[in-house]
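For this depiction, one protein chain was excluded, whereas all remaining protein chains were kept in their positions.
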Amino acid sequence: MTSRPNRQPSRPAVVLTVVVALTCGLAACAPAATRADDAGALDSVSDHLDDSSSAVASAELAVRARAAGRLPAVTADVAVGDAVETATGAVHGIGTLVVATGDADRVRDDALDAASAAVGPVAAARTWLGRPPSPADDVLRALDDASSTLDDASGTVDEALARRVTP
Amino acid sequence: MIASDLLDVPVHDDAGAQLGWVVDLRFVLDGAPDAYLARARLHGLVVSPRTRTSFMGFERSSVRHPWPVAPILRWWHRGAFLVHWPDVARVPHPDEGAGPGDDAAVVLRAGYTAYEPGL
Amino acid sequence: MRRRRTGSRDVPRGPEPRQPGRVLDARLHLLDRQVLDVDGMPVCTLDDLELEAVDGRSAPDEPIDGSVPVVVAALLTGPVLGTRVFGGRPPASRWHRLSWAHVVDIGTAVRLSVRSDDLDATWLERWTHDHIIGRIPGGHHDPESS
Partner (left out) sequence: MKSRLLTVALGILTAIGGFLDAGDLVTNAVVGSRFGLSLAWVVVVGVVGICVFAHMSGKVAAVSGRATFEIIRERLGPTTAGLNLAASLAVTVLTLIAEVGGIALALQLASSVDHRLWVPVAALAVWLVLWRVKFNLMENVTGLLGLALVGFAVAVFLLGPDWGDLAAQLVPQVPVQESAAVYWYFAVALFGAAMTPYEVFFFSSGGVEDRWTVKDLATSRLNVLVGFPLGGLLSISIAACAAIVLLPAGIQVDSMSQLTLPIAEAGGTLLVAVVIVGLVAATFGAALETALSTGYTLSQYLGWSWGKFRRPVHAPRFHLAMILALVVAVGVLMTNVDPIAVTEYSVVFSAVALPLTYLPILVVANDPEYMGEHVNGRVMNLLGTVYLVILVVAALAAIPLMIATEAGG
């Protein structure tokens, strides 16, 4: 086969394809959790705490709906199962963050405690779903507590972030 | 010879001046009748002076829509012309132009005539 | 401005005389159109055109100039698509030809007078049929009858 330079319009096109493909690939792979600087890390902690709160709230809604007989057992189980996954994912996310300064480290540890403490009640909600019907009060109370602990932790992170912006 | 041996190839006049690029081949079905259709005779080359990109033929048709795509393409290909096949003096060999600087081109006869390309 | 052009920008153009037969432009009316067989079954896309001297005395790899009238010998498909996109030119032995004599009509698709199954150009279709799709149970089932 001979190559013919007067077919060149195709070459920039090929290069363009490769560049677009690479950009897309990189964009898709860009890890969100590994941010070097502390402000970024605290942002991540805040995001993960939001995930955790979202999981607790989902579990709470599912348990309430199940207790009221408004949600089929299987669906409730899936919803709470997904919440457990999200909650553990958040713990993992916060735990694997790299923070440099002691101050940020302390905030992170508090957040990690709050997120870890939230996993138990969510998992307990799933256990409750699997058991024969019983009042959901205990489960809901535990979820409520976890929720307020998470809110407190979120507040601390926000304060720490605000301190960074206005030293 | 195949159509892509001609398409996108630069066009020079007999003095070597560049006139544009072959953007299309015009056929006329007036040859000897074949089984169903008359044979398609290569009637001429459509040459566009400004671009060799393939295009949608807006400068050869009366279609004016969709705006602004049609007007832009029509403007881009302004000055396109048709040369009849007998005015083509030389066609590059398919292997020509393989090396850089090797300028394979369709060369037109001296005193060639340019026609309106409209269909 | 990077203009390498030395010729005149806009050559004066005379009006094109009326042609005695139907006028077709390769890119506008032929290339990349769907080719259908006699039963309306898609055969291929028209990837390129083979041109030959009207007396038939021209080699496929040789250029022809304006001293000889040239006609379309065949519609080409297959590997010529790859070379149209990426440049180059496949050897003439690898062209899949559909003779111009089989062309019945040129409209929004190009229609042939022969059956798809009888053409060399569709060997891959037959291979896939024989070796893969035909072997899966139900491949011969007519979906319109269910």
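The letters A, B and C name the chains in turn, as written, and every chain counts its residues from 1.
As a working rule, a residue touches a chain if its C-beta (ideal position, glycine included) is under 8 Å from a C-beta of that chain, and two chains touch if they have at least 3 such contacts.
Everything numeric in this text was worked out from a predicted model, so none of it was measured.
Participant: Give the labels of the shown chains that the missing chain contacts, considering the complete complex.
Facilitator: Looking at the complete complex, the unshown chain comes into contact with A, B, C.
Participant: Looking at the full complex, which residue from A:A41, A:L71, A:A125 or A:A160 touches the chain that isn't shown here?
Facilitator: Missing-chain contact among the listed residues: A:L71.
Participant: Specify the residue from the set C:C44, C:V71 or C:V103 that touches the hidden chain.
Facilitator: Result: among the candidates, C:C44 touches the missing chain.
Participant: Name, in rising order, the residues on subunit B that touch the hidden chain in the full complex.
Facilitator: Counting over the whole complex, subunit B touches the hidden chain at residues 54, 56, 63, 65-70.
Participant: Would you write out the residues of subunit C that touch the absent chain, in ascending order?
Facilitator: Residues of subunit C in contact with the hidden chain: 27, 31-35, 41-47, 77, 81, 84-85, 108-109, 116, 124-125, 128-129, 132-134, 136, 138-144, 146.
Participant: In the whole complex, what residues of subunit A lie against the chain that is missing from view?
Facilitator: 9-10, 13, 16-17, 20, 23-24, 27-28, 30, 32, 47, 50-51, 53-54, 57-58, 60-62, 65, 69-72, 74-75, 77-79, 81-82, 85-86
What we mean here is this: only the chains that are shown with their structure count from here on.
Participant: Could you please state the distance in Å, as a whole number, between where the Cα atoms of subunit B are centred and where those of subunit C are centred?
Facilitator: About 18 Å separates the centre of subunit B from that of subunit C.
Participant: Roughly how far is subunit A from subunit B, going centre to centre by Cα mean, in whole Å?
Facilitator: Chain centres of subunit A and subunit B, defined by C-alpha means, are spaced 61 Å apart.
Participant: Using mean C-alpha positions as chain centres, tell me how far subunit A is from subunit C in Å, no decimals.
Facilitator: 56
Participant: On subunit B, where are the residues touching two or more other chains?
Facilitator: 94
Participant: Quick check: what residues of subunit C touch more than one other chain, meaning two or more?
Facilitator: Subunit C, residues with two or more chain partners: 83-84, 89.
Participant: Once bound in the complex, which stretches of subunit B touch subunit C?
Facilitator: Touch residues, subunit B against subunit C: 1-5, 7, 12-13, 16-19, 23-31, 34-43, 46, 49, 54, 56-57, 60, 78-79, 81-82, 84-94, 109, 113-119.
Participant: For subunit C, which residues count as touching subunit B in their complex?
Facilitator: Of all residues in subunit C, those touching subunit B are 4-17, 19-28, 30-31, 48-52, 54, 58, 60-67, 69-72, 76, 80, 83-84, 89, 95, 100-106, 113.
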